[in-house]
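Everything below concerns the one structure shown next.
Now for chain A:
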Amino acid sequence: MPVVMDAERISRALTRIAHEILEQNRGLGNLALVGVRSRGVPIAQRIADDLRKISGEDIQVGALDITLYRDDIMGASAGVAPLVRKTEIPFSIDGRTIVLVDDVLYTGRTTRAALDALTDFGRPKSIQLVVLVDRGHRELPIKADYVGKNVPTSRQESVQVKLRELDGVDEVQLEGKE
Partner candidate 1 sequence: MDVATTTAAAPLTALRHRHLLGITDLTAEEILLILDTADAMKEVGKRTIKKVPTLRGRTVINLFFEPSTRTRTSFEIAEKRLSADTLNVAIASSSVVKGETLVDTAMNLEAMAPSMMVVRHASSGACHLLSRICKAAIVNAGDGMHEHPTQALLDAFTIRERKGRLTGLKVAIVGDLLHSRVLRSNVLLLTKLGAEVWVCAPATLIPAGMRQMGVKVTTRIDEAVEGADVIMMLRIQLERMQGGYFPSLREYFTTFGMTEERVKRAKSDAIIMHPGPINRGVEIASEVADGSASVILDQVANGVAVRMAVLYLLAGGTDEAAA
Partner candidate 2 sequence: MKRLLKGGRVIDPANGKDGMFDVLIDGETIAEVGTNLKADGAEVVNVPAGCVVVPGLIDMHVHLREPGQEHKETVATGVASAVAGGFTAVACMPNTKPVNDNAGVTQLILQKAKEAGKARVYPIGAVSRGQKGEELADIAELKAAGCVAVTDDGLPVATAILARRALEYTSMFNMPMIEHCEDQTLKGDGVAHEGPVAASLGLRGIPGVAEAITAGRDILLAELTGGHVHIAHMSAWTTIEAVRQGKSRGVNVTCEVCPHHFTLTDDLLAAPVAYDTNTKMNPPLREAKDRDAMIAGIVDGTVDVIATDHAPHHYDEKNVEFDRAPFGIVGLETAVAITIDRLVHTGLISLNRMVELMSVNPAKILRVPGGRLSPGDPADITILAPHLKVTIDKTKLVSKSKNTPYDGWSFTGGVAATIVGGKTVYTNPEVQ
């Protein structure tokens, strides 16, 4: 299974994204990161760490569970309902720029669910999207503002993101299905 990003590339991509966020938003004022569970959360944390190194400022990070907002779980056959975890956003999002962080952008449905969930929490001034990998094949009009790497894929393939916080190793693999 080809590795399309190794640990070093991931680290450099995230640092680059942190710089881009600073540049696009002309500073960190009023910005907060919200990672989409599960793997969006450690990525958001790392970006926050990079932002602190670059700007010296602390930035708030929240975790968003979008399981209850997905459009594909009800009606699945028995045994497939995904585990619901807690959402933890310990700050108000009203009037702020929220940067959503996820590992892979594919059909766009996860992002749509995240947008729905976020708007149930309050009314952000604007929402931006960071993804580590964009693999194409959008089914909804969603685009990422910051992309770690574009990885063209076919529908039969899948992108596996592993992060040391959860999986013990940093790498992005492209898995082909026979």
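Throughout what follows, a contact is a pair of C-beta atoms (placed from the backbone, for glycine too) under 8 Å apart; a residue touches a chain by one contact, two chains touch by 3 or more; residues count from 1.
Candidates were picked such that all candidates are chains of the complex that A comes from, given by their letters.
The shown structure was predicted, so the numbers you read here are calculated from the model rather than taken from an experiment.
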Once the contact definition is applied, which of 1 or 2 turns out to touch chain A in the complex? 1
Residue ranges of chain A touching candidate 1 (in the complex, touch as defined): 37-38, 41-42, 63, 65, 67-69, 73-88, 116-117, 120-122, 165-167
